[in-house]
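The structure appears below as C-alpha cells.
With one protein chain removed, the remaining protein chains of the complex are shown where they sit.
Chain IDs A and B follow the sequence of writing; residue 1 opens each chain.
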Amino acid sequence: MTRNAVEFRKSSEKSSLDGKQQGLLAKAVGIYLGKRDSGRKRFRDWEGARRQAEAIKTEALENLDMYLSRFIEKVKERGGTVFCAEDESSARDYIANLAVERGVKSVVKSKSMTTEEIHLNGALENKGIKVLETDLGEFIVQLLGQTPYHIVFPAVHLSKGEVSDLFHEKLGSEKTDDIEGLTMIAREHLRKEYCKADMGISGANFAVAETGMISITENEGNARLTMGLPKIHVAVVGIEKILPRMADLALFLQVLPTMGTGHWMSCYNTLVGGPRAKDEIDGPEEFHVVLLDNGRSKLLADKESREALRCIRCGGCLNVCPVYQTVGGHSYGTVYPGPIGAVLTPLLRGLKQWGHLSYASSLCEACTEICPVRIGLHKRLLSNRRNYADKYGPLAEKLGFKVFAFVSRRPLLWRMAGALASAGQFLYPLVGWFPGNPVKGWTKGRTLPHITWKSFRNMWADRGGKSI
Amino acid sequence: MKITLFIPCFVERVAPKTGIAMAEVLERLGHEVEYPEKQTCCGQPAFNSGYWKEARSTAEHFLDVFNPAEIIVAPSGSCTAMVKSGFGELFKGTDRETEAAELGGRTHEFSDFLVNILKTVDLGARFPGRVTFHDGCHSLREIGVKTPPRDLLSWVKELELVEMEGADRCCGFGGTFSVKHPDISTAMGKAKCANIAATKADFVVSNDPSCLIQVRSVIERNGLAIKALHLAEVLASR
Partner (left out) sequence: MKDGVESLLSRIKTALGNDPRREPAERNYRDLMPPAGGSGEDRIELFAKNVTALSGAFMSFGSLDEAVERLKKMAIDMKWKKVACHGQGNAFKAAQSLGLEVLNTDGGYAKLDLENCDAGITECDALVAQTGSVLVTARNAGGRGLSVLPPHHVVLAESSQLVSDLSEAFEVLENKYGSNYSSSMSFITGPSRTADIEQQLVLGAHGPKKLTILMF
C-alpha cells in the first residue's frame, strides 16, 4: 500500500467511529436533501436540463482549444492579463512573483478550490504576505489551521461551540452560542481587511469563451468584495471551466446551486471581465487570469475518463455519498474529497499514489444519479479500478481472482469449493488471526454469514425441481 | 412461461431458501421453472475489483450456461444489474457483445419481473408483521426498481409496511468494499440499522441478498430485535 493509502485507511477508520462529526454531517445532509428535492421539482424538466448541461459542457471540452483561445483573446482585449500554468508550481510562482513585484502586503481570498490545489496560501505567506480567507467557512478552517472539509461547506464538521471557542481564542471575541452573533463577529473582522487589502484572489465557476468573462457564484458577498475593492484581482481558473456562450449561464447558474446547496439561485452570481473600464467608478486596476492545467490536458486525452472534466464543482455528489458522510472530507487527504475527488485525484495526481480512493466506495451510484452534468461517476470509479488493478494490483489479489475465474468456469470445482468453505467455516476461529486474512476486518463489527452445508442445488434436487 | 432461475452465489450457499421461495412463487403463478446446474457466478466480484479479464472469463461461462434460456429471473438486483450493464462493459468490442446485450434484455430482477412483466401484484401471500423495505442500490439505480417491491408488499395480508428514513441509502456492503474497508462498511451498516430500528419494524425486507447479509450481520452482532428477510420469502408465505 502507498503511504497515501495507509493514511487514508487510518484516517477513515478513525472517522468511521466519530459519531459527533457524522451527526453534524447527517444534519447538514438532511437539510440539504429536502431543499434539493424541492429544487429539482421547480424545473419543468430536470432530467432534460441535466442533459442540456451535459451536452454543453461536452461541447466545450471537445472544442477546448478553440474556446480557450477565444476566451484568452477576449480577456486580453479588455485589458486583462492571462497566464497559462502548466502545473501548480508555475501557477504559484506567477502569483507570488506578481504580488512581490507590486509590493502587496495583504491578500484577501474568496473560496477557491483551485487555489487549494496549487497550495497558494503557503507560498504567499513565505514571502511575508498576509493571506486572509473571507468565505466564512474557509475563514474558520483557516483559523483552525485545517483544510476545507467539503467543496461547498468548508466548516460543516464543526459545532457552534467549537467556532465560538475558536473566535474567542484567535480574535479575542466574547464566547457565544448565537450563530448570528458568531457570523457578525467574522463580518466585522473581515470588513476592515477588504478595505486594506492590496490584492484579491478568487477562483471561478465558469469562464465564458464568448466574452472573456469569468463567473463567480457565492452567497455571502465576500467574493464581490474580494474582486471589487483591492487594486489587483487574480483569478485562478481550471481550464475545464470553459463555457461556450454567455447565455449558457442561464442554465448553469440555476443548475449549479440546485444540486450544490439546494437553493434555486445563489445570492450573488458575478461576471467579471477585466479591470475597471475607463468609464467606471471603481474596481481593480489590474486583472489577471491564471488558467490552470495541472493534469487536466492529460485527462482530456483519455477519451473514456475525460467526462470527469465536466464537473462544475457543485458539491452535490459529496452531499449524497454515504462514504463521504461516514468518513468526512479530511480523511481523503486530497483537495477534492467525496466521489468526484475519488474519481479525479487518481486521474490528475497519479493512479499509483491515489488509486486507493477509487476503491473506497460501495458503488451505490447515488453520485451518478445526482450529478447535474451527468458524469458517470461510478463508471469512472470502476475504470480507475480496472486500470489500477492492471498495473498495481497486489499479487495475492491478482492470483486470487485468477483462481476465482478458473474455478468459476468449472461447476464441479465450484461446488467443491462451496462445500469446502461450508465444512471449513468451523475452523475459522482457529485460522482467522492469520495476517492478511481478507475477511478479518469483517468480524470487527459484524458476525460472519453462515455458509450452509445444503446448497440451493441440493435443496432443489430434494424438492424434485427441474434441473438442466 | 418457462423461467430459468439465476441463483447468485450468496443465495446458493448462504440463503438457499431465498431461491426456493422465489421458485415457489413463480410456480404458483403457473410457470415452469428450471435451474441450470452449471451456473456459478456472474463475475461481479472480479469486475468491481478491477480484474476485468478474470470477470470476463467468468461471464463467458455465464453466457454459455444461460444462452438457451428464454427468461431469466434472479432474486438479486445487483447480480441482475451485472448481467444487464456490467456485461456491456466487459464484452464491448468483442464478438460476444450482441449476445451479452440480448441476454441482458432477457434477464430480470424478481420484483421487477412480477410487477412489470407478469403484471402481477397479488400473490395471495400472508405475512403478519411490521415490515420496512430496504432498497438495494443496484436495483434502485441501475435497474430503476423503486415501487414494485412496495406494490407487492402492499398486497400481502396482515403485513404492515412502514417506510424508513433513507430507505435508498446504501447499507454499506458493496461487495469487496465490505472487507477492503470494513470500518466504513460497518459504520454504514450501523447507520442503516439505526434507521430500521427507528421504524419499530419487526422485519427488514430487501430484494438484494447481499444487503441482507450485511444488515443481518450488524443486527446479530448488536443483538437487535429485527429479522432480515428476502422479499421472495415474504411473498411465498402463506
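Operating definition for what follows: a residue touches a chain if its C-beta (ideal position, glycine included) is under 8 Å from a C-beta of that chain, and two chains touch if they have at least 3 such contacts.
Predicted model, so just to flag it, every value in this text is computed and none were measured.
Enquirer: With touch as defined up top, name the shown chains that contact the chain not shown.
Expert: When the full complex is considered, the omitted chain touches A.
Enquirer: Going by the contact rule already stated, which one of A:M1, A:I179, A:M416 or A:V439 would touch the omitted chain in the full complex?
Expert: Considering all chains, including the one not shown, the answer is A:I179.
Enquirer: Among A:M227, A:V327, A:A389 or A:A405, single out the residue that touches the unshown chain.
Expert: Of these options, the touching residue for the absent chain is A:M227.
Enquirer: Who touches the missing chain here, A:A5, A:I151, A:L249 or A:V327?
Expert: Residue touching the chain left out of view: A:L249.
Enquirer: Since one chain has been left out of the picture, which residues of chain A touch it in the full complex?
Expert: Answer for chain A: residues 24, 27-28, 31, 42-46, 48-49, 52-53, 55-56, 58-59, 62-66, 68-69, 72, 78, 81-86, 90, 94, 134-137, 140, 153-156, 158-160, 163, 179-180, 182-184, 186-187, 190-191, 194-195, 211, 213, 219-222, 224-225, 227-229, 239, 244-251, 253-254, 261, 264-277, 279-283, 287, 291, 293, 297-298, 300-301 touch the chain left out.
The rule we apply is simple: only the chains that are shown with their structure count from here on.
Enquirer: Please output the residues of chain A touching chain B within their complex, sorted ascending.
Expert: Result: residues 9, 12-13, 16-17, 22, 322-323, 326-327, 359-366, 368-369, 379, 382, 384-390, 393, 397-398, 401-402, 404-405, 407-409, 411, 414, 418, 421-422, 438-439, 441-442, 444-452, 454-460, 463, 465-468 of chain A touch chain B.
Enquirer: Taking the touch rule as given, give the residues of chain B at its contact with chain A in the complex, in rising order.
Expert: Interface residues on chain B, with respect to chain A: 4, 7, 11-14, 16-17, 19-20, 23, 32-41, 43, 45-55, 57-58, 60-61, 89, 137-138, 141-142, 168-170, 172-175, 177-191, 213-214, 216-218, 220-221.
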